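Omission of a single protein chain aside, the complex is shown with its protein chains in their original locations.
The letters A, B and C name the chains in turn, as written, and every chain counts its residues from 1.
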Amino acid sequence: MKKTAVESNAKKDVSIVLSGEAGQGIQSIETILIKIIKQSGYNIFATKEYMSRVRGGVNATMLRVAHDRAAAPVDRTDIFIPLEKEALARYAYRLDKNTIIAGDAGLLQDARVNDIAFGKIAEALGNPLFSSMVAAGAACGIIGIGKETADRLIKNLFGRKGEETVNGNIKAFAAGYEEGARTALKNDFKVRIEKNIKIQDELMLSGADAVAIGAIAGGCNAAFAYPMTPGTSVFTALAEHSHKAGIAVEQAEDEIAAINMALGAWYAGARAMVSTSGGGFDLMTEGVSLAGMTETPVVIHLAQRPGPATGYPTRTEQGDLNLALHAGHGDFARVILAPGNTLQAFELAQKAFDTADKYQAPVFIMTDQYFVDTYYNIPEFDIKENSKQNYIVETDAAYKRYALAKGGISPRGVPGFGTGNVCFDSDEHDEDGKITEDLSGIGLKMKEKRAKKFALLKESAIKPALYGDKKYKTLFICWGSVLNTALEALKISGLKGAAVLHFTQVYPLHKTAADIIKKAKKAVIIENNQTAQFAGLIKKETGIGIKNKILRYDGLAFSADGLAKEMAKIAAKAKKKGGR
Amino acid sequence: MKKTAVESNAKKDVSIVLSGEAGQGIQSIETILIKIIKQSGYNIFATKEYMSRVRGGVNATMLRVAHDRAAAPVDRTDIFIPLEKEALARYAYRLDKNTIIAGDAGLLQDARVNDIAFGKIAEALGNPLFSSMVAAGAACGIIGIGKETADRLIKNLFGRKGEETVNGNIKAFAAGYEEGARTALKNDFKVRIEKNIKIQDELMLSGADAVAIGAIAGGCNAAFAYPMTPGTSVFTALAEHSHKAGIAVEQAEDEIAAINMALGAWYAGARAMVSTSGGGFDLMTEGVSLAGMTETPVVIHLAQRPGPATGYPTRTEQGDLNLALHAGHGDFARVILAPGNTLQAFELAQKAFDTADKYQAPVFIMTDQYFVDTYYNIPEFDIKENSKQNYIVETDAAYKRYALAKGGISPRGVPGFGTGNVCFDSDEHDEDGKITEDLSGIGLKMKEKRAKKFALLKESAIKPALYGDKKYKTLFICWGSVLNTALEALKISGLKGAAVLHFTQVYPLHKTAADIIKKAKKAVIIENNQTAQFAGLIKKETGIGIKNKILRYDGLAFSADGLAKEMAKIAAKAKKKGGR
Amino acid sequence: MGNIYAKENVEIAWCPGCGNFGIRNTVLKALEELSIPRENLVFVSGIGQSAKAPQYYNTSYFNGLHGRALPAAAAIKGANPQLKVIVESGDGDMYGEGGNHFIHAIRRNSDITVIVHNNMVYGLTKGQASPTSRPGFTTPVQVDGVFENPLNPAALAIALDASFVARASAGEQEKTKEIIKSAVNHKGFALVDIFSACVSFNKVNTHKWFKENTYIMEEGYDPKNRAEAFKKSLEEGPWPLGILYINENKPVFEEKLAPYLNKDNTPLYLRKREISAVKDILDTKK
Partner (left out) sequence: MGNIYAKENVEIAWCPGCGNFGIRNTVLKALEELSIPRENLVFVSGIGQSAKAPQYYNTSYFNGLHGRALPAAAAIKGANPQLKVIVESGDGDMYGEGGNHFIHAIRRNSDITVIVHNNMVYGLTKGQASPTSRPGFTTPVQVDGVFENPLNPAALAIALDASFVARASAGEQEKTKEIIKSAVNHKGFALVDIFSACVSFNKVNTHKWFKENTYIMEEGYDPKNRAEAFKKSLEEGPWPLGILYINENKPVFEEKLAPYLNKDNTPLYLRKREISAVKDILDTKK
């Protein structure tokens, strides 16, 4: 830390927080800023936290512009742009003496504010609607970025609205920029981030985009959902692309309908997915059990938010793992995937369809509000096609849907493809899909056939990824959306002999998991929930109890700097207690 | 075993299996037999297994008449009374050379049959409807029981149907009895069970009766359900007693309605319960989460049957433990009780209401088809009244439903009792029950207040009961309905240094559980499911992995003699492997 | 002095201009004129913008799950028939997620009032189609526009022989207040479907649009004829506002529950549990 300060006082990593009421324009400032920053050739990351209301309240968007890719929230706020007084109070904990607070001093009534009155400047330029552009200009001005690209971009963005709008916005940006630059100078705020022009062509994917487009790559051609934050955004993305990708999209009357539609669609040969959140998923659990009994593939995107019940509809938590693990009565196998970054989200969503189809089992993709709403630039990547379009067989008259096939997977036909009957049965059944009560005969064989999937899916599980010191003594274990934050936190913490073990597949656990964990002198679980649900799963599956826990459950995601402190603290405690 | 045979060849424990199509009269034979046997002063046990259809198929009822209370199924069949040919095939595995098979030889076409043509005898007496009575008489005749009480009982049973019916039935019983006695003689089948006239006054409670009447003792005054086997029978019993016990009973349009009704009723001051099975319970999971968030008491009777999906609607399994443990999104506390016998069912059902009310948490009573459908005589027992009628407080203007009370339980008011507002809120809320987004303030405090229940409920957990050798080396662990069977099996097995550890509360586990298990050289789990769900819970909670498993998952309950063999086998294996 | 049923010092989370404000005012006025004892009043709702309404009243409330207000309401009334129970929720909540309860609550006929804020959109989840959205309505999910027939709540309720069916509009506060008062005074299930503008997500069915596409029914209309009421309920251009249908001859749910069959409507929580009843029942099991 000291070292860096000596080298230069110019920042290579700037965080900007915009805050204001819903509907007050944060969204448009964000949109413009992101475009300008990325098109100017800088890494950009954006995440938001918002209240469950359409107007009013206090929301915030955090942006990071960084030399190295930074893809996690930080508490440290270099630039704070409050659009209303309440924002200052709500986010007081994020501000320190180094934070540049820029905004309308008259409105904000706070001595720390660097006065840039976005609204008044816009009005002076003839249109109060320009104020978002003034604010975007100011942010750019403070970090000294984007001046050269702004005009062109504004033309692209507003071209169809006519010259007046374009020119007004160009002027608004320039005015804001100037004020921003002045503010930076006044505060001796220096930024030196190298431009990398390739970033212009990188992808900006939110977690929701990545899941949805990954699903399309996996052959998703049917999507059913009932709106529920934060599950909706994946559904909306699929609807948006429905023409291009040929997706049958239907908003169901409720979540029960959605999952039963998905099963009907798979039965008839489609590759369907549902997207929901905890409360909606509760209603799907009987359908999950139906998938288990009928060996019907299905892909479930479960975007978590804090529960129980309605909880915080627009906040984040990793609190539904236990539910996903055990939803649906009776015993049957399933797979639970949990991407840690947008590329993984794309790849896992794609893979989910193949896994579901191949093993005829429900496959979950678990994300959360933080994950689906967060986005940042990533390089273009190769799309690996699944080797098969699908696993459907043509049937003949002798076809039996639940044939006692060796290996445990009965070939799956679909109605209308071949001459056989494809009989899907929710009761215990014989090979033909006919109800049976031959308890110790075919009934038992069916139970045992289905149980083989536990082993099959375990064998094909994805290995957890180890980041950091391969000779780790301290191992930080996490799953899903925590990845980027944990990695940055580890770096910030400067801990030696430490590593992060991240699971993109949380169930079944890969067979090496226990050994990797046991190798650590000290294992620490990091989860965005109250009871360390994943630690519970690890204990249940491996017998290893993880006593050291870093849990956050106030509805927000971890911040990299906040988490770094917790990591350091828990590592220090280790030394005192256990010695080394 | 040998020793007994030397002492006497007269049986002290007789098992009778009646089998035939649904609707063919097994039920009425059973009813008559039970009445006569009990009223004659003998212990009687009855359990049934039946197909999911109203007519046809092959069902069976097993009765046991025993000197010592016998309250578990056995494979050994002393007397087999098939009413149709298929019964002989389906239950072939239950028959051995000692089994007396009695029935219509012409119909059954099997050399082993002792010909007693119930139908023809009845017809000869002038009414084919008498045939059930002939069969009952025959069964009594074979074991030499009930002759002296039959006439009086038949008068009681059929009195209102007129003298002709009474006399016909008396004759039918006598005719059957005579044939039965002859058959016994011919087969040298001897029974010596001492009469105990006190048994006449004992209670005959099915598991369903015990849960329902226990609930009434617990103050249940509202019941909501959607019909689902085997949950329905508890609901039906509550409806039956609704006038006497003042219960508001409503058949809901679906299970979602049922649980939300129950929560509404508790909110308004009632003590409500729902009764369902796995598939129906799946639909209730969001409601369970609502109970967790709103700290609303609720009692859930979950009667298990084999899943997934529709599975075997009329069969038994203990396959929904994982579901009950984790149903509902988010983190919140709950209690899961699982009675092992009818007395426990009564007491736990009663207690469930008190616990739910006191801790403002969902309390589950988990049974299964075997348990609810099984009944046997038990001595009358004292009813221990709960000390409190309820835990409701009168409110005043300052009342806050979710006050941050010390100890973690906010006093619960109900609307209309006092002047305060009682505000129930599904969102994260403040003390008043108002929506909040004060994440790190009251929001976090509410989460932490609710989390205190985990500890409170753990402290008040019921200790598992140890049966058998207190200095056990081998410990057989089970939960819920397996109790009686495990106890009898242990006895049959003759194993030394062995004990049964039975959990009537499966969650939270009592704090002594780990130590009790660890004391065993070898622990063996006995569960009526495929994946040893309770063993999974024990591992998750205590870290103790139980490798030895006796699992049954063909849709039937364990039999005492069958289980005894498995116990012996697994104990023997222990010796070989681990040495001693 | 303010309205005693209004919660004070509460920030209302609706968008400025939202139709919900008008409905809230109307409900408050109706309550005042009805002068129902405040302590005996319970509002029940699901989840949605409209479903937040109870949070802004100075009464007890049960703010439950999305779509699940009605079963809770029936049971609250069943547990304590002395309470006045008013359900207030949105069109998505009531006719979408809660559709099955809506049907069966009408059949059950609890003595409750059901006020639906019908803004023809899912407001809280940011603008997807609701069951009452009009054909052609495009949203981020319904990218090609709604094609389904919108659900007509009044027609549906009449088909189910609901005991009281009315349609109102947030803009017509005076008329709506009278309707709400009649509904609350009516014994049995009373539906009041109220058109309401979502200014943020429904740019088609605006305040102006509702004004232009509704009319207040003439005085002489007889709401007792089911077939005529059905016909009336189908009128759509413009929609009639008023009490469309009344059937007073339906048995009321809570009166049919065992504890109240003898006309004693003491709430369940005030009744003592008698262990003697348990003993009597056990005695039948000998």
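A few comments on the model shown:
To be clear about the criterion, contacts are C-beta pairs under 8 Å (C-beta built on N, C-alpha and C of every residue); 3 or more make two chains touch, one makes a residue touch a chain.
All figures in this text were calculated on a predicted structure; none of them were measured in a lab.
For the chain excluded from display, the touched partners among the shown chains of the whole complex are A, B, C. Within the full complex, the residue among C:47, C:156 or C:170 touching the omitted chain is C:156. Across the entire complex, the residue among C:66, C:108, C:175 or C:207 in touch with the chain not shown is C:108. Screening C:38, C:181 or C:256 against the full complex identifies C:256 as the residue touching the chain left out.
From the options B:158, B:173, B:189 or B:226, the residue with contact to the unseen chain in the full assembly is B:226.
In the full complex, the hidden chain is touched by subunit A at residues 200-205, 209, 213, 216-217, 219, 221-222, 224, 241-250, 252-254, 256-258, 260-272, 286-287, 290, 294, 380, 383, 385, 389-390, 392, 414-427, 433-435.
In the full complex, subunit C contacts the hidden chain through residues 95-100, 103-104, 107-109, 131, 144, 147-152, 155-156, 158-161, 226-227, 230-231, 234, 250-251, 256, 258, 261.
Although one chain is not drawn, its touching partners on subunit B can still be listed: residues 23, 51-57, 226-229, 232, 235-236, 239-240, 242-243, 249, 251, 253-254, 279, 309-310, 313.
Definition applied: only the chains that are shown with their structure count from here on.
Centroid to centroid, with C-alpha atoms defining each point, subunit B and subunit C lie 42 Å apart.
Rounded to whole angstrom, the centroid-to-centroid distance between subunit A and subunit C, based on C-alpha atoms, equals 38 Å. Under the contact definition stated at the top, the residues of subunit C that touch 2 or more other chains are 13, 47, 65.
Multi-chain contact residues of subunit B (touching two or more other chains): 256, 286, 290, 294, 426-427, 435.
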